[in-house]
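Have a look at the structure below, then the notes.
One protein chain omitted, others in place.
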Amino acid sequence: MRRVAALLSLVLLLGAVPAFADSVAETRSRLAALKPADYPTQPIEFVVVYPAGGGMDTTARLLAKYVEKYADHRVIVVNKTGGAGFIGHTYLATQAKNDGYTVGILANGAWTDAILKAKGKWSHTNFEAVSFVNYAPVTWIASTEGRFKNRSLKDVAATIKAEPGTVKVAIVPSISFEFLAEQVETAAGGTLVKVPFQGGAPGVTALLGGHVDIATGFLSEYRGHLEAGKVKVLAAAAERRTPDMPQVSTFNEVLGVKNMVWSAWRFAAVPRGVPADRKKYLEAALTAALRDPELQAEYRKTGSIVESPYASGAQVDAAIDKFAVLEREFFTTTGRLPK
Amino acid sequence: MDVLGQLAAGFGVILTPANLYYCFLGSLVGTLVGVLPGIGPLAALSLLLPFTFTLPPVASLVMLAAIFYGAMYGGSTTSILVNIPGEAASVVTCLDGHEMAKQGRAGAALGIAAIGSFIAGTLSNIGLTLFSPVLVAVALRFGPPEYFAIMILGFVMTLYMVAGSALKAMVMLALGVFLSTVGMDIVNGAERFTFGSVNLAGGFDLVPVVMGLFGVSEILLNVEQFARGEVFSRRIRRLLPTFRDWLDSWAPILRGSFLGFGLGVLPGGGPVTASFLSYAVERRLSRRPERFGHGAIEGVAGPESANNAAVAGSMIPLLSLGLPSNAVTALLLGALIIQGVQPGPMLMVQRPEIFWGVIASLYVGNVMLLILNLPLIGLWVQLLRVPYRILFPCVLLLTVIGTYSVNHNVFDVWVMIGFGLAGYVVRKLGYELAPLVLAMVLGPLLEQALRQSLIMSSGNPAIFMTRPIAATIVLLAAALAAVLVLRGKRLALAAQPTVEGSS
Partner (left out) sequence: MSRVELAVDAFWVLLGAAIIAHAVQLRLWEPSGPGSGFVPLLAGAVIAAGGLGLLLARPRPARAEVFWAARASALRIVAVLAGLVTMAVLMPVLGFLLTAAPTMAFLLTVIERQRWTWVVGMALASSVGLYWLFDRVLEMALPKGPLGF
């Protein structure tokens, strides 16, 4: 018995079963082995293209904190904001140095901006992904006292068809919230009254006040009201049901389509051309942080899903290519882009 | 439910050495950062946010909340001393606060700002403690049409605060609205007035504009005028408000408290609007409105009370609905979520120690800030003894840093320079810039509420008259506007070319 234990600990020490053996000290030393001699000598900047305090900002700041836990240097978060993220995206794609000191903590907006706004000056391939971070699906919620209190998404779709132009849904213009509403209109065969808000939370408040019938948002924006029984989730715009809301159906399964997949899909990326050893080191540092159970727990608390299906930055790049193709298709069919 | 018992429990949470320490630290940092021009509560909070990650939730929130209202206390300091607002909510404080300083009454102005803030903060905390649930229910009844009505009322009230030419004020208001429309259309994402520029696509941020219009232009005016010597030729008189000041101030402080608290509860209002409206109300109610703009202490007491009351008011939608009503509370929301605290109706039930702890900390923080700020007045006033030739380059450098740090974009520095020059020219011609700032804040809210309302009603404007709250406010605004028009002729004709800046 004792010998087995000794053998086991030897195996653990050698790192043959790293999934179980990752103590902080070991991860640190493995990371230190990957560290290039001349990098990093100054703080690494995590660039967030949205304002401080928002979902992206908290994601990045938590990540920075845990990267510092494993890597022995400062990581600071810089909010390069403006133009709903476009200024920061353009900066990262065209101006930021590819020396590995600038890392963008990005989301869908990075490729949506590339498709819709960059006018060919840059594309999502100007970034190279370092790591997937987490994601949260876009959802529809209804008030438990309002018009759709005892209804499902199917009923809502039927109402949209039967009484077009009467169902008020809170959206945020020009992002997934609006795109999803348009897809529902198409699928249901009717029209919605799309009331524009600046963000999910004001829409949720308008829902509680009875000013709209449905609100669009992420779990983090209404979790308090969900727990208080004031709102209920109608459906999630995810490929499959999510682990934190297994009872909630997806838009795809209810409406019998495949393309209603919208989320805040967050990843870390560097400007193209960062030296291979630096990028590899960054990948390892971020992966170490993202595997930390404490960070995962923090992300779950914010309503995000942390399980990563991607093993490397290259796989993340491939996933983004796929998303970009699908989205371009949606924009061409809805007339946002010329055919 | 026994509110007082729970509040007592909240005090139990707060009155530990560690939490008191963080409360004090937050108050101190907030005050100091609020004093720096261009670096308001938003910048202060985002800078110190990472530091709070390592603290327990209550300590972290206590500290962040203390930074927030500490910055509101500190923001008035530079307004009064050098006529450069520390942050947007202190813009109106410049109008009379700096005049007071020029008359050697900087101490009285700073004192009344601190004490007014304290009274307003404490009164609002009592409101927050006792009436939270009721106020949430009321706030929820405010949909887009009601917000539109409030914004209209805000614009009408602004016209009351104008001292100089009504025509010039109108131009400034419209200019503010126009500036707020530059960038992406908030409703459909269309680009407006951007001419293909990436930087303009984001529109004009408030900080570079305010720093340019007030900071840079003020320095230009002073550099031009003060060939040598100091800004303040007269000696500084007593440091504390006189009995006469108290008589003049107690009513504005109370009114400011109520106004600020009410506006704070409603999303979108916030400290900036509250301070402007308080000024307008005080000027309207004053028996001698001509004193405003020439060192009337009511013009400091009211707005400074209102902006602090608004801070406490904005805690209600934040804690009870999870709805941030401005950029600063959005940051507090982020901090809550990072701590794993989900604001909303369940917060009071699930985590009473946090809910009541934060509320208790607001009381404690206000006391601390008062104790901290009163002795600091002496120190700040000494700052006036620094020769202007040394002071102004430092202030200029600070405004550059503050402006740059908002978006980390040099374009904002250019915006600041441009508005600095423009502000210098129009101020010499007797234009008042405060209405422009308010219009820039209210403009997008007004436009959004208008368009949301009409989308909801399929284009039928009757929506503003069929909903009782909206209709009442619209009628009130119409009545106030009518009064203004009736008096308007007199006002427009009597408008003298003001001596401000050009004398």
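Per-chain residue numbering starts at 1, and chain names A and B are given in the order in which the chains are listed.
Following the convention adopted for this analysis, contacts are C-beta pairs under 8 Å (C-beta built on N, C-alpha and C of every residue); 3 or more make two chains touch, one makes a residue touch a chain.
Owing to the predicted nature of the structure, the values given are computational and were not obtained by experimental measurement.
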{"item": "Touching the absent chain when the full complex is considered, from B:L167, B:L247, B:V349 or B:L475", "value": "B:L167"}
{"item": "Of B:Q103, B:T181, B:S197 or B:Q350, the residue in touch with the unshown chain", "value": "B:T181"}
{"item": "Of B:A190, B:L247, B:M465 or B:L486, the residue in touch with the unshown chain", "value": "B:A190"}
{"item": "Contact partner of the left-out chain, one of B:L20, B:A251, B:V367 or B:L429", "value": "B:L429"}
{"item": "Sites on chain B contacted by the missing partner chain, in the whole complex", "value": "43, 47, 50, 165, 167-168, 170-171, 173-175, 177-178, 181, 185, 187-188, 190, 192-193, 216, 219-220, 223-228, 388-390, 392-394, 396-398, 400-401, 404-405, 408, 410, 413-414, 416-417, 420-421, 424-426, 428-429, 443, 446-447, 450-451, 453-455, 458-459, 497, 502"}
{"item": "Chain A residues that touch the omitted chain in the full complex", "value": "42-43, 45, 74, 76, 78"}
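Everything that follows uses one rule, which is that only the chains that are shown with their structure count from here on.
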{"item": "Intercentroid distance (Cα basis), chain B paired with chain A, Å", "value": "34"}
{"item": "Residues of chain B touching chain A in the complex", "value": "42, 45-46, 49-50, 53, 140-144, 183-184, 186-189, 198-199, 201-203, 205, 267, 317, 321-324, 327, 330-335, 337-338, 340, 342-347, 349-350, 406-409, 448, 451-452, 455-456, 458"}
{"item": "Residue ranges of chain A in contact with chain B within the complex", "value": "51-55, 57-58, 61-62, 64-65, 77-84, 86-87, 90, 117, 165, 168, 173-174, 193-198, 201-202, 204-206, 208-212, 220-225, 227-228, 230, 298, 301-302"}
